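To start, the structure itself, in structure tokens.
As you look at this complex, bear in mind that one protein chain is not there, while each of the others sits in place.
Chain lettering (A, B and C) follows the sequence in which the chains are written, and residue indices restart at 1 in each chain.
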Amino acid sequence: MTDLSVDLGFLRLKNPVLTASGTFGYGVEFTPFVDLNELGGFVVKGLYFHPRPGNPPPRLVETASGLINAIGLQGIGVKRFSEEILPRLKDYDTALIVNVCGDEDEEYAAVTEYLDKQDGIAAYELNISCPNTKRDGRCPALSPDTTHAVVSLVKKTSKRPVITKLSPNVTDITEIALAAQEGGSDGLALANTFLAMAIDVETRTPKLANVFGGLSGPAIKPLTLRMVYQVAQSVQIPIVGIGGIVSGNDALEYMIAGASAIEVGTANFVDPESTKNIIRDLEAYCRKNGIQRIEQIIGTLKV
Amino acid sequence: MTDLSVDLGFLRLKNPVLTASGTFGYGVEFTPFVDLNELGGFVVKGLYFHPRPGNPPPRLVETASGLINAIGLQGIGVKRFSEEILPRLKDYDTALIVNVCGDEDEEYAAVTEYLDKQDGIAAYELNISCPNTKRDGRCPALSPDTTHAVVSLVKKTSKRPVITKLSPNVTDITEIALAAQEGGSDGLALANTFLAMAIDVETRTPKLANVFGGLSGPAIKPLTLRMVYQVAQSVQIPIVGIGGIVSGNDALEYMIAGASAIEVGTANFVDPESTKNIIRDLEAYCRKNGIQRIEQIIGTLKV
Amino acid sequence: MLTPLLKLLRYSDIFVVAKIAIRMHKEPKALIILKRTWGDYCLLGFRAERIATEAQPGQFIMVRSGDNLHPLLRRPISIHSVQDDTVEIFFQQAGIGTRLLGQKEKDDTLDIIGPLGKGFHLENSLQEKSVALIGGGRGIAPLYFLAHKLRNLGALPRIYYGGRTINDIPLRKKFEEEDFEILLTTDDGSFGSKGQVTDLLHVSLQDFSPIRIFACGPEAMMQKVSRIAREKNIAAEFSLEAIMGCGFGACWGCVRKLKNDTQEEWSKICEEGPVFPGEKIIWQEEEQ
Partner (left out) sequence: MLTPLLKLLRYSDIFVVAKIAIRMHKEPKALIILKRTWGDYCLLGFRAERIATEAQPGQFIMVRSGDNLHPLLRRPISIHSVQDDTVEIFFQQAGIGTRLLGQKEKDDTLDIIGPLGKGFHLENSLQEKSVALIGGGRGIAPLYFLAHKLRNLGALPRIYYGGRTINDIPLRKKFEEEDFEILLTTDDGSFGSKGQVTDLLHVSLQDFSPIRIFACGPEAMMQKVSRIAREKNIAAEFSLEAIMGCGFGACWGCVRKLKNDTQEEWSKICEEGPVFPGEKIIWQEEEQ
């Protein structure tokens, strides 16, 4: 049997397949399709301190091999999450990662401090990169300084490991990655969505009520894969690869480029069984190629 | 009859449809499919001062709704271009734009100075944004300072209008656009390709010999469209929209977002008659919507 | 695996989704056994036993239109009819996805998920009562299944079916052949009464008193139906459309502002709907 487990240092996953925040609900929506216990873990929807209404519709528009979303992080806040959701998720034997959001740096810290008191969370994913928020497309992950500031603030108090989720909308991703590492981040998630838009030419209005949204899906895979490879050359902390993964092959590309684990996002909508199929395909690849432990392929790109 | 002509200030085009550098050869390759005289104009392959061999193959890899290329600007240099190509292109009654490249700032100026002495060129497109060159993915268009430097150097001597072609691989495209405008650029072309990669999981090697390449095609349209819209809000000079245009609708999205003209790239490979069809569809759209001059729709997005 | 899920079911508010989830099925290879087309409109029948068994009128499926990465997302299509192990859908080729779907042939397979959402409310109190079903264009799709269910329930459904031209009301014969009471309208008068289906509804309510109205069609049509129903004080239900990412409550992409109790909230059409009682719906012109 192949050993699919991967070690992030701060967290051991039974396999490298996680789900991307905002695309897997709170996990339970997918139980008719996937046994959550078979996943490496799952990242729940972005969480602010207080409940948020999100953006007006239309919130979605499909593009060539991609999806632009402007959900605007509609959510229930830490209190309801802790009281209503957490108790019911803790019976699953898989890593639960909470995607942490904030309008100000202090809000991130407030969310993690609140959650620190709750059980059943394996790690935090700091979402400093969402393009759909008040800051008008601007977010901490767009500069090394603001990245460093949020990460180090959260790390000051956080009792749990922190994975910082970066934005791909930057000139030099390695610079931001290094800032997050210096701020004390335990790992990096690469990446969030690309700032995008679409126009209805008949009405001459934006197709999203929010004008801008974030592009995800297979269209972006070549871009985030490149970033994972670049960052893997520059940092010491583990990387979680995200962007357009729909197949085992896609996941393998990210791992060979240097990701220790991957997250599946938009593919969950296209085929809610995607994660299951990807795990199966990783196993088949390892068997076919005589790879005993999947960790052996991480960062093995021959250039 | 609809008036499809557009005025760039420094150049009047019979219609807004140009072809993107590197995707339309020297124009003549397409004469079995398109009457070049029907185009708004065409931009020829990137030209360095000296001939260049380009990158080793594989140079292309297809991705979801996209194409990654690492041609590496294989080309014949200004001398052969002027002696062998130009004389044969000047009989066409359409705007010929030369895409100008350089390894150093001075090379850009040297190319335009050389070409200034030749007839039959309508404008230069300064390619300060190609990800496939010696500079290892880095190019002047990644910072406002280097952008300003090249543009102002070329503008010091150039006898012809200069359109600066920007890179999409930046955090804040408006900052770069403003730097080009301040440097004296007469127009902006947005944008070149996105730095990308793909991996062969069987051999664990990059699918491109050059490791990195530039992503083009429909996959990137939502991203460059967003940039055109952002830049149109900040600059005074005309914008040429580029990225994933395959249909009249795509072209219209760019114009409504603020582009005065557009360039068709990868679509020329998918359907060499694309430009012809796009012009026809623009005309049909105007007729259907009672638009007398297509210029009336430029930058009319209602937000 | 079911234990923790079942625990959830006691918590109704945010876990409504889990209740639905438990009943949805993926059929990656539902065999197409029937195809009919009328211009842009297409009817496909396919084998999907579990969905056929559980579906209720007003519920929908999410269907992939092709195997490749463009178009990417599934498309929502109402359940048009159910017989034994077979489900039928009826759709108009509106864009790239539905056009591809219309290219499917007998013996091809469909990749679907369903049944999804909440359908029309059918109570025993409808027995022997008149009810009105209003369908505009492709909006007729779910009303065929509904009409059958209503008849089985002992209710007396009358169907109002309107389209732009004679080409947009292709299902008229299907209803007639099965002895449903059906009134037809076309905007251009090429068949049935000339005018909009809502005009006919308005007029006919002078001597026809349904205790319930069920409507599906273009937003503007449903809004008019809503106004008429309110005037006449008839309870009405509407099947709403929204652009959907997932279809089962996971993406929050399909929301619309709805009146829940006293508050207005962004609610998921896929999960809380697509069918809603008129009282909950905020129509566009009222919104500002």
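We adopt the following convention: a residue touches a chain if its C-beta (ideal position, glycine included) is under 8 Å from a C-beta of that chain, and two chains touch if they have at least 3 such contacts.
As the structure is a prediction and not an experimental result, all values here were calculated from the model.
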Selected from B:Leu13, B:Val43 or B:Ile71 as touching the chain missing from the view: B:Ile71
Selected residue (touches chain absent from view) among B:Val6, B:Leu39 or B:Ile85: B:Ile85
Option touching the unshown chain, where C:Arg47, C:His70 or C:Arg256 are the choices: C:His70
Option touching the unshown chain, where B:Asp105, B:Asp200 or B:Glu273 are the choices: B:Glu273
Where the unshown chain meets subunit C, residue by residue: 66, 68-71, 96, 100
Contacts of subunit A with the absent chain, listed as residue ranges: 64-65, 218
Residues in subunit B touching the chain absent from view: 22-26, 28-33, 35, 37, 45, 53-54, 56-62, 64-67, 69, 71, 74, 76, 80, 84-85, 88-89, 91-92, 217-218, 246, 266, 268-273
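Basically, only the chains that are shown with their structure count from here on.
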Chain closest to the middle [Cα centroid of all protein chains]: A
Most distant chain from subunit C, judged by the mean position of its C-alpha atoms: B
Rounded Å distance between subunit A and subunit C, as computed from the means of their C-alpha atoms: 35
Whole-Å separation of chain centres (CA-atom averages), subunit B against subunit C: 47
Contacts with 2+ other chains: residues of subunit B: 64-65, 218
Junction residues of subunit C, two or more chains touched: 69-70
